[in-house]
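The complex appears here without one of its protein chains, the remainder shown in place.
Order of writing sets the labels: A and B. Residues in every chain begin at 1.
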Amino acid sequence: MHGAWAWSAAPAAAADTEMSARLDVAAISKSFRGLRAVQGASFEVPAGGIVGLIGPNGAGKTTCFNMIAGVFAPDAGEVRLDGRRIDGWRPDQVCAAGVGRTFQIVKPFVGLTVLDNVIVGALLRSNDVPSAKKLAEGIVEKLGLGPKRDLPASALTLPDRKRLEVARALATQPRLLLLDEVMAGLRPTECDQMVAVFRELNRAEGITILLIEHVMRAVMALAQRIVVLHHGEVISRGTPEEVVRDPAVLESYLGEETEV
Amino acid sequence: MIARLLEGVPRRGLVALGALLLLLLAFPAFASGYLLSVGFLILYFAFVGQAWNIMMGFAGQLSLGHSLYVGLGAYAAAALYVHFGISPWIGLGASVGIAMLAGAVLGFLAFRFGVAGVYFAILTIAFAEFARIGFDHFSWVQGSSGFFLPVANYATNDLWNLRGSPRMFYYLMLAMSVAAFVACHALLRSRMGYYWQAIRESPEAAQALGVNVFRYKMAAVVISAAMTSLAGVVFAFYYNNLFPEQIFHISRSIELILGPIIGGIGTLVGPLVGALLLTGLAEGMREVMLQLGVEVPGVKQVFYGICLLLVVMFLPHGVWPPLARRLGLERGAGGRGGH
Partner (left out) sequence: MPVEIYLNVAASGLLTGLVYGLMALGLSVIFGVVRVVNFAHGEMMTLAMFLTLVLFNALKLDPLVLLVPVAAVMFALGYLMQAGLINPFINRPEHSQFMLLVAIALILVNVQLIVFGPDAQGIRTRYSFDSFKLGPLVIDASKVYAAGAALVVAAALFAFFRFTLLGKAIRACADNYDGARVVGLNVKRLYALTFGIGSACVGAAGAMLMVVSDVTPAIGPAYTLLAFVIVITGGLGSMPGALLGGLLIGVTEALGGVLFTPSAKSMFAFALLVLVLLFRPQGILGRRET
């Protein structure tokens, strides 16, 4: 199975594999009231890799995320983290196993300050509040939220709320990070900054990343591999270059919308 | 420990709190018997308001049935005292235990089966009503005809058996309120406090950050129930009579949540400010009505209703947060969870 993924040029080789987790999604399906949202989707994210999950609206990307993150169990199929089955686990158990996630529709704790938001995440692997606070402060700085750390989250703009989503997820010290459209609404320069942050996280700490993204600029810059979902099924996979040349992909989705 | 508790609390706030404490300590020295009973009531409502606030203000779970825990606490300690002569200081163990059990059963039913928001509130009312009717038929504590404690001799204060003067009860309630204030302050800054506030703001996001939402919601209910039951113990020994119709009644639950709502949900000072405002105003109004020679039952509750209506409409965060801002007592830019 590994053979299907050529990782010759992967920078992840240098990564500390302790911090990396491998994700295997095997033939998962989910229906809502008879409407099939995801049908037998399979893909994998190698330890230390960055994979992009793309597809038109309603293709089932977020449903896939929710099954991986434990929001609901798949009707069929398996999700494995480092070989261990995690499908059907609760979201907090999945998180404790080392999976951090962001929400496409951001869910900040609006009544808390930016720093307190991040502390909630940092408490997962900290022994006490002061050490969680220390960890959170570092992450807030890293994502450029330092000057706003004492503001209530309700005062943040949308791009900052997206950053806060990422900061909170990172504070749980994940080995696999699930990013659900964190670039949407960012300006190109902000988008590039965010890309740089994820590259650095992936390179220095070896965090495995699976991202859903509509901003092709970010996907092309980050992802080593891309999986394309359409009507709940995987219709294409490969390197970014291969995928954008795939006629099936062009037809279903990329052709009209994106110039590459 | 103390240093950590004080960290980040503004100096002016500490001075204000210290001054308030001194005032409350000195209060019985110049208060008449009637004023002392009003002072006791204010502290009582500040305490139960603080306890309720843990559930609603910290963890976001609306309980409209807190009279359940007051009543269970009151009946358990009173029954042990009357039937077996057991000191309330030992009996309160049973009070706390039974209240925690009731809270745990309620929390389990609600949280396991996804009963949330307003439906959770209705379930809490149903539990209190269930207890009210049940105790009406509970002959061990005389059912609906009322359960009476032997009336105290006010000349001597027997702290061990909680038999004594209103002044003793006042100081007891003051000590409890101070302890509750400090405990809630510490809770809010603990891991649990962070998790509760996260759950209040967004349970989905909290769960995605590894918070076991069920467990922490249960903790909120159980801790709040335990604290509230302590107030019930004091209630029983202060008033010396218990009627299920009164103690478990829904109007008791409503009365108890007015303080923190009017003062400011989720704040530490809110329950105290709310209890002070509401009880002070209501008693003041009663005085005026006595002077005028009118006595109509229900007027006090209408007044409560109007206060609640006005606060909910025009001060959705309560009286305290804007007041604190005006006085410059706010911690940083801290939101509702602030000092």
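Going forward, a residue touches a chain if its C-beta (ideal position, glycine included) is under 8 Å from a C-beta of that chain, and two chains touch if they have at least 3 such contacts.
For clarity, every value in this text was computed on a predicted model and none was experimentally measured.
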item: Omitted chain's touching partners, listed by label; value: B
item: Residue of B:V9, B:I86 or B:I250 touching the missing chain in the full complex; value: B:I250
item: Full-complex contact with the absent chain, from B:L35, B:A175, B:L290 or B:V312; value: B:V312
item: Omitted-chain contact residue, chosen from B:L21, B:V115 or B:L323; value: B:V115
item: Which residue of B:L62, B:V82, B:A186 or B:L323 touches the chain not shown here; value: B:L62
item: For chain B, residues in touch with the removed chain; value: 56, 62, 64, 109-110, 113-115, 117-119, 121-123, 125-127, 129-130, 133-134, 136-137, 144, 250-251, 254, 261, 296-299, 301-302, 304-306, 308-309, 312-313, 316
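Note that only the chains that are shown with their structure count from here on.
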item: Whole-Å gap between the CA centroids of chain A and chain B; value: 44
item: List of chain B residues in touch with chain A within their complex; value: 4, 189-191, 194-195, 197-198, 200-202, 204-213, 266, 332-337
item: Touch list for chain A against partner chain B, complex; value: 69, 71, 90-92, 95-96, 101, 103, 107-113, 116, 119-121, 123-124, 128-130, 132, 150-152, 154, 168-169, 171-172
